[in-house]
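One protein chain omitted, others in place.
So that you can tell them apart, the chains are marked A, B and C in the order they are listed, and the count of residues begins at 1 in each.
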Amino acid sequence: MDFSLTPDLLELQQRTRAFIRDKIIPLESDPRQTPHGPTEEFRRELVALAAAEGLVAPHVGVEYGGLGLSHVGKAVVFEESGYSLLGPVAMHIFAPDEGNMHLLEAVASTEQKERWLRPLASGATRSCFCMTEPAPGAGSDPAALRTTARKDGNHYVINGDKWFITGAEGAAFAIIMAKDDDGNATMFLADMDTPGIEIVRTMDSLDHAFAGGHGVVRFNNLRVPASDILGEPGKGFRYAQVRLAPARLTHCMRWLGTARRAHQIATDYALRREVFGSKLIGHEGVGFMLADNEMDIRMSRLSILHTAWTLDQGARGTVESSMAKVFVSEAVWRVVDRSVQVLGGQGVTGETLVARIFNEVRGFRIYDGPSEVHRWSIAQRIGRNGANW
Amino acid sequence: MDFSLTPDLLELQQRTRAFIRDKIIPLESDPRQTPHGPTEEFRRELVALAAAEGLVAPHVGVEYGGLGLSHVGKAVVFEESGYSLLGPVAMHIFAPDEGNMHLLEAVASTEQKERWLRPLASGATRSCFCMTEPAPGAGSDPAALRTTARKDGNHYVINGDKWFITGAEGAAFAIIMAKDDDGNATMFLADMDTPGIEIVRTMDSLDHAFAGGHGVVRFNNLRVPASDILGEPGKGFRYAQVRLAPARLTHCMRWLGTARRAHQIATDYALRREVFGSKLIGHEGVGFMLADNEMDIRMSRLSILHTAWTLDQGARGTVESSMAKVFVSEAVWRVVDRSVQVLGGQGVTGETLVARIFNEVRGFRIYDGPSEVHRWSIAQRIGRNGANW
Amino acid sequence: MDFSLTPDLLELQQRTRAFIRDKIIPLESDPRQTPHGPTEEFRRELVALAAAEGLVAPHVGVEYGGLGLSHVGKAVVFEESGYSLLGPVAMHIFAPDEGNMHLLEAVASTEQKERWLRPLASGATRSCFCMTEPAPGAGSDPAALRTTARKDGNHYVINGDKWFITGAEGAAFAIIMAKDDDGNATMFLADMDTPGIEIVRTMDSLDHAFAGGHGVVRFNNLRVPASDILGEPGKGFRYAQVRLAPARLTHCMRWLGTARRAHQIATDYALRREVFGSKLIGHEGVGFMLADNEMDIRMSRLSILHTAWTLDQGARGTVESSMAKVFVSEAVWRVVDRSVQVLGGQGVTGETLVARIFNEVRGFRIYDGPSEVHRWSIAQRIGRNGANW
Partner (left out) sequence: MDFSLTPDLLELQQRTRAFIRDKIIPLESDPRQTPHGPTEEFRRELVALAAAEGLVAPHVGVEYGGLGLSHVGKAVVFEESGYSLLGPVAMHIFAPDEGNMHLLEAVASTEQKERWLRPLASGATRSCFCMTEPAPGAGSDPAALRTTARKDGNHYVINGDKWFITGAEGAAFAIIMAKDDDGNATMFLADMDTPGIEIVRTMDSLDHAFAGGHGVVRFNNLRVPASDILGEPGKGFRYAQVRLAPARLTHCMRWLGTARRAHQIATDYALRREVFGSKLIGHEGVGFMLADNEMDIRMSRLSILHTAWTLDQGARGTVESSMAKVFVSEAVWRVVDRSVQVLGGQGVTGETLVARIFNEVRGFRIYDGPSEVHRWSIAQRIGRNGANW
């Protein structure tokens, strides 16, 4: 049992922290931010700043320009990045790119890696992951997949509708999940400018931090050569799992950093503001909320680190990552909601960053599996195997 | 003990419900809505629709064009108005106008009523209530008031800063709270175009429904004739109480209607959407959330009606309205948050109205006394008087 | 809308309150109390005290010696009784006798009433209600009923096992639910000393207040004449509903009174005890708990009164009583749990009555339908009829 970090990782943590504090936070009021994330120009400037520090896509292997971080390494570094909403953009480790890089690195062919992973890992391009579909298609229940990939000689012809496709607008390429003629799910790679890919619209959403927002995408006789199948045909669901458990966990990491920020702002305010004759922090009603914040933050970190370590051991970590997702997404939410409350009127205005954070994190209790789906899947496992403590 | 409504009130409830459903909801996507409420043009159109049904400012006395509703009457009608975020604007019963009318009717002189209440009650004008100040002034603790009103012959000269002044932009007049030379709080009436009133800016806020948004207002040697004192000098705090308990309660009424809307949208979705082989509603994880919604909605209504009835009996209802504020603001929040969760990904996007509602109601746990201040004041009362059940 | 009580009911409330305070609370340390309630001797003394005040079984009709209280009347009076754990025993309105009287009055024949209701209503006898069965029989799901009643000429022969039969030990008679030859549920009346009725044992339980405790009862060829069918054959489930909704509500009433007691004790302590330089009540961490107690108590009362009024209007009140059961049982629990916490170490010892109350009320979130079953049934109704606010 050892909860300490290696000196290298500690150094990287401090370096990332300093980078976010000194280079990124000062840019938080840059006007080049839209409801669908920073503009591409601004994004590139942010990435360039991270590149200057060697902090772009640090989870990717060294041969693709990253630092080859372990899951534990990611836990430490990604948390730091999330301390600013611009941090994960700058370090190019936001959804869906971070998870797409992970997936490509794990299952793509060498050629595919050169063509798609290398520019992605450098931050030169963005990507999207086209799995979720409007009802009655694949949402919380991926088995309901309706997008089809019909074999046609050496090509596949893909038809279907997708939505909640984060980063679609402005992405260079897409990973597409579709059902082949045998009813098996297969993943395809396709450049976004291929004929047959239409971005129908970008959805309005509470969160504004994701570059490219969340798109509605239509595939209309999209032709993809068989050589652009990602990995092997029919393994779409297995690959989705390869991507999902870690991707879910990296959300936990980044949003934990963001929750820390909200807590820091609320705490600074409570130490400064006087009301009814004493500092806000001196009122137990406020002090208890901040104490609960610190407990939620620390417990979340433990949950993330334990799950990351489990993945680093080579385990699938399905249960661990489900539990981490539920615990952390709910704990982060409590932290942010309490931070709003501590700030009082200012908490629901643009006077601090917390109102913005409030809107950014609400979706996290929903995407990558709502709490209810994870609880259900944990319960199903109990139903099969009995108590597992 | 009688929980039934009079036939007249039932009829008014149904009429208001139909008005909202048939005339207001169809306008909800009208583009003339800004982060600081509907444009003045759109607002006037909405008011005209309500006027055609005799539903403008129904809480005001008949002589000023209203229906002279009791508090219980307001509870019923205002809940219906809140079913659309545009409803209270159309019926001109949103904060702060609704409370300002109540206060003017209770303490203004006949001349003041003719000059300020009559046009306000018709919906022709809007108003604002200038009490809250930036730190270290009057926030949750009104006694910290710092705006001053120095006597100067037959006039007062007012100086100070206010913020969170709902509806400031576009208001015809303001009710201003200031400390006089004796250190007593006095309320003044002043047209907003009087020299010495400056709207410094309008704050960004999570809520977008309030016409005029929330302003930062500066009084810079504003001269107000003594005849424009509202009621009697030195009674500012007492009048604030006259305004506050009912105003707090009308927030409960309107937001309860809004919560009902979120619940209706979530329920409709849960009855329509299938996942994992059955309707969402058939999953207990979802069904329990909707059951809890219905309990929270009904309990909130009981709390409001009981408090309204208490006020109708002539009691001050301080404890009752504190408790209603805490219970309803927290219950409404739970309802809306659960509705978001039931809707899944759509809950955090513009696909339904619920994401918007989510942003509108968060502030309600804070304004008119955060939950913590009310709990503290209830506890103080227990400390003085012992248990009171 | 009228939340006031009639002068008669107010007088009865005050009279009951005084009775509990002056006559019953002084007896709370009487040693004649067992894990299965007061001894029969003590119970009779308690009933005699209530009889002297005309407060025995006040819900029963005047012709059977009661006051013919409406449901609202019961809400007021039963809450007062619950302020002492001995109160409902003294007034003979505890489960299952109170509900049994209600059922007998509603459906029994005149002869049955004379034979069983009259002595029961006077407090001379106790009764039990034999419905719940061990797995796989009728528990939360009454349709799983396994006890059989085979027709044999003019008699029925009953066989089966029941448990959680409150008051079985010492009861004069039982109401028995069994399935007849057609598979329909029928209710029977039988004196407990009839051959074929065996009390196998009395269960250990957290609660100790119910006279007779909770028995395991076996029917072994119990012969009951057809004339002792309660009401009509085959209507067992309908009668169970007649009994259940009000019985569920009277639990709410009594336990609300008990929660009030716990809160009173905790409050008195918090006003007396100093810690860290100020009274406990002066610490927001404690004061907020007591404030929440008062909110839970008042909201519970509103829920009960509204449901009682609904029943008084002749409605079945299924939804209302389900919601009241869930809300009140959970609110009462929170009140008691917080009262324990406020009392600190003393809260978990015999130094005050609160530890005892803690054990008495836990079961209330389970019996007469666990919260989960009620939420499920509310959700099912939503599934059939849509949102209902």
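Here, contacts are C-beta pairs under 8 Å (C-beta built on N, C-alpha and C of every residue); 3 or more make two chains touch, one makes a residue touch a chain.
In this text, all values refer to a predicted model and were calculated from it rather than measured experimentally.
Per the touch definition above, the residue from A:S84, A:T147, A:S303 or A:S329 contacting the chain not shown is A:S303. As for the chain not pictured, it touches chain B at residues 283-285, 288.
The omitted chain makes contact with chain A at the following residues, 1-5, 72, 260, 263-264, 267-268, 270-271, 279, 281-282, 284, 286-288, 290-292, 294-295, 297-299, 302-303, 305-306, 308-310, 323, 326-327, 372, 374-376, 378-380, 382-383, 386-389.
Chain C residues in contact with the hidden partner, per the touch definition given at the top, are 132, 135-136, 139-141, 144, 163-164, 203-207, 214, 273-276, 283, 285-286, 340-341, 344-345, 347-351, 355, 358-359, 362-363, 365-367, 370-372, 375-376.
Going forward, only the chains that are shown with their structure count from here on.
Between chain B and chain C, two chains of identical sequence, the interface residue sets overlap for the most part, with shared numbers making up over half of the total. Taking the CA centroid of chain B as reference, the farthest chain centroid is that of C.
One simple way to say how far apart two chains are is to compare their mean CA positions; for chain A and chain C this gives 52 Å.
The multi-chain contact residues of chain C, meaning those touching 2 or more other chains, are 284, 288.
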